[in-house]
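With one protein chain held back, the other chains of the complex are shown just where they sit.
And now, subunit A:
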């Protein structure tokens, strides 16, 4: 089991007002799963994502990631977990604008203390894996949205994390680019990478193997996707239509 969440709760205190963002969440995610977290805004899915991503702490319950009880860790240990065990992919890419794709991909390894030579080699491999070997020296503003997101995926992969945590990764992309990104995710998942994807688009969720639906801070529905959409097939359909 990669992720084990037990009776998880999160209460935000805003002055006198308390907001319960998450209540009694119990989820287990296994290795090599591809899970979508869905829900309307205010459902608590972002809060859960922040907690899974070790950017935020729960106020109740336990969260175990790759055998570590995250709820007990301090700031420095959390940074290390984010660095080694989690690969983030964001809706707005969040690449550093002034440096090249290669340097962006190297960034997590800098914080992991990987030497310059090895860093470069690994970053090149990761960019190859997402099909961007020809754009390694481009800066983010010289790339399309889809390419930027692939750089971000390459960046999330370089430290061989336990899970990839993608927050609306197709939210800023057109359908074709979105499908291309889903192709990358599906390929990675086939190679054994565990992926947790937050989305509010049902079409995107259909590409995963399991969907968790949240509402009002509670897990309402946990179901297996019977026949996941193959992004490659969808893409070829798009091309035919065009």
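The rule is simple: a contact is a pair of C-beta atoms (placed from the backbone, for glycine too) under 8 Å apart; a residue touches a chain by one contact, two chains touch by 3 or more; residues count from 1.
By definition in this document, contacts and distances are computed from a predicted model.
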Choices "Outer membrane protein beta-barrel domain-containing protein", "Anti sigma-E protein RseA N-terminal domain-containing protein", "Macrolide ABC transporter permease" or "FeS assembly ATPase SufC" - which one is the UniProt name of the chain not shown: "Macrolide ABC transporter permease"
Of A:1, A:19 or A:112, the one touching the omitted chain in the full complex: A:112
Residue of A:6, A:23, A:80 or A:232 touching the missing chain in the full complex: A:80
Touch list for subunit A against the chain that is not drawn: 50, 53, 55-56, 75-76, 79-80, 82-84, 88, 90, 94-96, 98-99, 107-108, 110-113, 155, 159
